[in-house]
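A single protein chain has been omitted; all remaining protein chains appear in their positions.
Up next is subunit A:
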Amino acid sequence: MYQLIVFAPLLGAIIAGVAGTRFGSQILSATLSKIITTGLLFLSAILSWVVFMGVGFGDSPDQTIQLFRWMEVGDMKADWALKIDTLTAVMLVVVNSVSALVHLYSWGYMSDDKYQPRFFAYLSLFTFAMLMLVTSDNFIQLFFGWEGVGLASYLLIGYYYKKPSANAAAIKAFVTNRVGDVGLALGIMTIFLMFGSVNFDVVFAALEGGADTTLPFLGGEFNAIELIAFLLFIGAMGKSAQFVLHVWLPDAMEGPTPVSALIHAATMVTAGVFLVCRAHPIFELAPFTSGFITTVGAFTALFAASVALVQNDIKRVIAYSTCSQLGYMFFAAGVGAYNAAMFHLFTHAFFKALLFLCAGSVIHALHHEQDMRKMGGIWRKVPWTYGAMIIGTLAITGIGIPGSYTWGFAGFFSKDAIIEAAYSARGSSDAAIFAFWIGITAALMTSFYSWRLIFMTFHGKFRGDQHTLDHAHESPWNMRAPLVLLSLGAIFAGAIFHKYFMKDYGAFWHGALPGVAGDHHAAISNTLYAAAETTASDATYGKYESKGFIDWLLFRPVHGYPFWVLLLPLVASVTGFVIAYFMYIRGSVQAKIDHIRETGGSPLYNFLLNKWYIDELYDATVVRGTRKLGDLFWKVGDVRIIDGLGPNGVAKFASGAAKRVSKFQTGYLYHYAFVMLLGVAFLILVAFRGTTGG
């Protein structure tokens, strides 16, 4: 069954890719290719849920299935294997469910595309690579999957290969990911250097022994475990678009929208989070790197949310939102709440895929218009999409009843879990308290930009041309069905799975993620609840005495936290909604657009609109620097020195000499005879020199 889950998408990819495309002769019709890939994906998805139920709640054992040995070079042994535990099972569910729904959705979205089998083959190929990544039992297979999803991402971003911007975006994504991959590869090599193995179990078992080793790296001595953790995290930063290496993700929106939903929201970009969780024993022993992860994650959450505030492209808003949510997951992992990170990954997959698919539905309805300034007031035309989008927005902004743990949308549970985890860790890590306040701020921004998107798209007056509005239509059933299913996930995923991911972690995770705080970890807790118990017994909150209503409201301990900690995210969220409401429902959107067009916008507005000028900064430093260096090597090193003295120099000499040789060939007989006699004289000289001199 496990093999079937992993290899069904590959089978689909091969069938659709080889038989369905014009790559060979097109044997299968496009429809048949679509049926095969989508069918196999649904099979995979259903089986994934069965596995998830079995491993997470039933009594299916954690196990590793060896398929066959991949490489064996000295001590370097790597298998193709399927490692099945709760962590894998969660990822299987996320990947296959979203992928299956995206396959189905693409039937409608891509219906007027000419090369659909290729598209579906890529999607299935991506799914297979992602499954290889999450089922790996060693770092090498993980790296294979890692690169496989990178390849599929490249192919899909550049799917409209006739569009120069799509090609540029694909290359940008690929190159930026290479930077991260160098880190990951170096990390894996360091692991092999330290422990002589790349197998997860072997490496994690040997970690304690290597805790005090130092390794020289880039001229300095570093703690080996810190170094490994840091290098692995660089890889994760690239794949998960964390600040510094985030630049590719917004541009990746050049790909078709279903791709954005599958790869750049729900699955591939979460691979970095998965890596950190999978390798949590390493990160637990690396307090410095964990602090770094917390800081980077928190900063990314803030940075991306701030940029999303002012973007006008509907997909880019959601892309930055993804970037920001990934920041949340990382700072959760950084403070040691790996289960909170995985929980947010899980719920986020549903509501972010939902948001993207809704955006796709809007774009589809408006003839590929993506600029929100040219939308507005279309909710009557696309009621299903509108409803689903509202649900997605409620989920991402984290609406729910604080303290109840029963009532709330998916994001409410997981995001609050993260913020609370950061709060619990405040005692031992400065990064954690930074992350906590950033988390609250980002939540406010999240709420604002999400509602702004809704208001600009669905409310007010339509700002595009009338013709487009007249032809606006609700999407077909095969696009609506995924929206409905994902809406269910966005509503209930948090409430249902909260207690398993967070509360009964022992029974659910059984060892895949840490249950109790490690001694070496910077954060005081590895789980929210372990921490909560500690905090609850704390003197301050243990002997709570009411000092009036306000005090009761804010400082009453609930689940071991002062109540204001639970309340604050919701307050932030509602505040964001209110601001957005006043700006975009009570105020005129058109007036704002006109104002910005006339004045050019305030400096802060432009700063955010241009994404903090990060791209420009990279262009001025890295890109131009590299290009100059390349120019130097090319124009001076290669052209002048290597070519000039080497091939071209010799060629020039040869052609010059050739002319001279040809000049000798006069055609006159006496010249020829003269040269012959000269030759005789010369050779006699040579022969005698050989006698006397030699």
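In the analysis below, contacts are C-beta pairs under 8 Å (C-beta built on N, C-alpha and C of every residue); 3 or more make two chains touch, one makes a residue touch a chain; residues count from 1.
Heads up, the rule we're going with is that contacts and distances are computed from a predicted model.
Engineer: Can you work out the missing subunit's protein name as recorded in UniProt? Choose among "Assimilatory nitrite reductase (NAD(P)H) small subunit", "DNA polymerase IV", "Beta sliding clamp" or "NADH-quinone oxidoreductase subunit N".
Structural biologist: Hidden chain, UniProt protein name: "NADH-quinone oxidoreductase subunit N".
Engineer: Among the options A:175, A:211, A:507 or A:658, which residue touches the chain absent from this view?
Structural biologist: The single option touching the absent chain is A:658.
Engineer: By the contact criterion defined above, which parts of subunit A meet the unshown chain? Give residue numbers in ascending order.
Structural biologist: Against the missing chain, subunit A presents residues 650-651, 654-655, 657-659, 661-662, 664-665, 667, 669, 671-673, 675-676, 678-680, 682-684, 686-691, 694.
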